[in-house]
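Here's the structure we're looking at; comments come further down.
One chain of protein is taken out of this complex; the other chains stay put.
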């Protein structure tokens, strides 16, 4: 059944409160572009715990959520601070279990992308040319093999990803909750369609979604909540709205290296909300 | 190696002469929209034989090519004259071997689409939920099954399609041979990327491909020839250029029902070229 | 009192079976007419998806073919054919699939491939198109086709699209995730699968149609539902709206 359209547009706190639960498998997607920081911060504020965080490129947003103790597991393919260095909160959780221990499930980008494709397609797995000769399959049980019934060739298989909830950020939505996003597209469409529930934050609500070259439109009926969050992707960027705040990415390196500095940052995040 | 860009733009007769050979597996794609009729007619004029014609929806263009004796095999998922009725030349070839016998390899739309996806992706097969309980697998040996290595579930597998040559029609190209098409997209991108050689006919060559919402751009380096063929999709349509000639579709029913009327049509096609 | 044709009654009955807010995967012809009629009457929020890749299309006129330009122009979103089948249909997010066919049997299996033997058919039909996967993956399927003895057969010559297979539980065993055909709407009445046997039984006749008429156009011993209904006749509004639908490029 299509998700009923009437009540799609709501506040971000309400959407997170109703749709993100402790223990959920949660994907916040956005490939460098349109990273849903505002939603990640709201999940931190609401104190979610035991989440399995899924994301191709855990960026600052997951470093923060991990540091805040939201996650018990991370599913990913590249975890770094792009152009700067490491994710220190992620490293600290992995090495020292601070503030809580963190499991990982590690893939390649191609593997993760195809896992979302399988999830969006209602298939239990996807086939790809990948992983052969690498050591990842020894450590990741969602990687296997499958044999082509026509050629006998052996190929990699990866298990479908179907998050309990996917959160993405987009440029805009109309009043019915149809969402439009453009620029670098990443895996947002697949991550939304693979999920049981979907939340989209947007820069603005408009009367009409004027067509934009290269844009993807997600119909309201595949979404559960659309929340207005201006600059909701900062310090990443929203094509056509604002640029990436590279200084903030560099500054995070200092904050995240140190548990006390991070804790101060976290306290401030909580205060900013109240 | 990228296909060298310099000589991409050439005449349609030259492109067909150099790139379409007797015995080839040839896909002319375009889902109702942008059907490459001009290219099909040129293949008829040049007297190609023993082709394996691949197309989700053999339309008038394949009825004509089959009637002209170009094909020894048809790979398809829905063969009719949309909104009118049957493809009489196809039926005659199947039932009476006129003018030459025709083999068929029959799939569903989902199966054909996924076969192109596998071909474009460099995979030997694709997985889908399909065919279970239908009688097609008994007659089509490019349908099989595969078992999910994670869940044990059995799913359908279809063999990849990699045509020797794919031909599509598009709205326009730039002088370097980059191609832009929009409106209903069909499987053209997949059919081009799955093929060993690719020909695109276009309505016009322009200086610059101004972005168009919903447009797909095929880089020149994945194409072998780009040929100008104004109204090259008629009697189907080219979004933004001309409408479908529904009268021509209806009129074909009369022509194609009768071998003599068809032969007269074929003679006229040859004459029109000279 | 107004009069109407059997086809008009069938189309109106089909349109009534769609509910507002549903997502409907629409084939061309009668299903498209019925879906567009419903959208203009009781189901303004009906979402139409066509296999040509148009999602949420709101055509002013009826498309003549599945890939008509009017579907693209008025679509909320336009995607390629692989995506429409994989992300939108196969994934199980379509509520209702609308199908038709050349033959249907007592278990609502549908044939659009051949009459006769596959290798030497007496009639070669167009083939599968999107139907097998529509029948497999939509949450429910509604079949719309004219009821004729040659079309309503005990067993189809070729199973193109699975209805209820050879009886109860078959869909589950085959791994088909949708409920399959829940209703067959014809120009004479409505047939629905019996909850026990999965066999199509007559649950409604259209006005002025007799049970005997329906039986004489059915190729198996047709059971009649204990609470056989009579379809409400088309309303003035239904008829005038239906008759007001224009098809693209066809003179009115």
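All chains are identified by letter, namely A, B and C, in their written order; residue positions are counted from 1 within each chain.
Please note the rule applied: contacts are C-beta pairs under 8 Å (C-beta built on N, C-alpha and C of every residue); 3 or more make two chains touch, one makes a residue touch a chain.
Not measured: the values here are computed from a predicted model.
Participant: Would you list the chains present here that the left-out chain is in contact with?
Facilitator: Looking at the entire complex, the absent chain's contacts are A, B.
Participant: Looking at A:70, A:117 or A:199, which makes contact with the chain not pictured?
Facilitator: A:117
Participant: Touching the hidden chain in the complete assembly: which of A:109, A:175, A:231 or A:259 does that?
Facilitator: A:109
Participant: Out of A:77, A:142, A:166 or A:180, which is the one that touches the chain we can't see?
Facilitator: A:77
Participant: Determine which one of B:10, B:178 or B:201 touches the chain that has been left out.
Facilitator: Touches the omitted chain: B:178.
Participant: State which residues belonging to chain A touch the missing partner chain.
Facilitator: 31-33, 56-57, 76-80, 82-83, 86, 90-91, 94-95, 106-111, 113-114, 116-117, 128-136, 138-139, 153-155, 183-187, 189-190, 214, 237, 239, 243-244, 246
Participant: Please output the residues of chain B touching the missing chain, sorted low to high.
Facilitator: 1-2, 4-5, 117, 120-123, 178, 189-190, 193, 209, 216-219, 221-222
Note that only the chains that are shown with their structure count from here on.
Participant: In terms of CA centroid distance, which chain is the most far removed from chain B?
Facilitator: A
Participant: Determine the centre-to-centre distance between chain A and chain C, using the mean Cα coordinates as centres, and give it in whole Å.
Facilitator: Once rounded, the distance between the two centres reads 39 Å.
Participant: In chain B, which residues are in touch with two or more of the other chains?
Facilitator: Within chain B, residues 128-129, 153, 155, 214 contact more than one other chain.
Participant: Which residues does chain C have that touch at least 2 chains other than itself?
Facilitator: 86, 90, 137, 177
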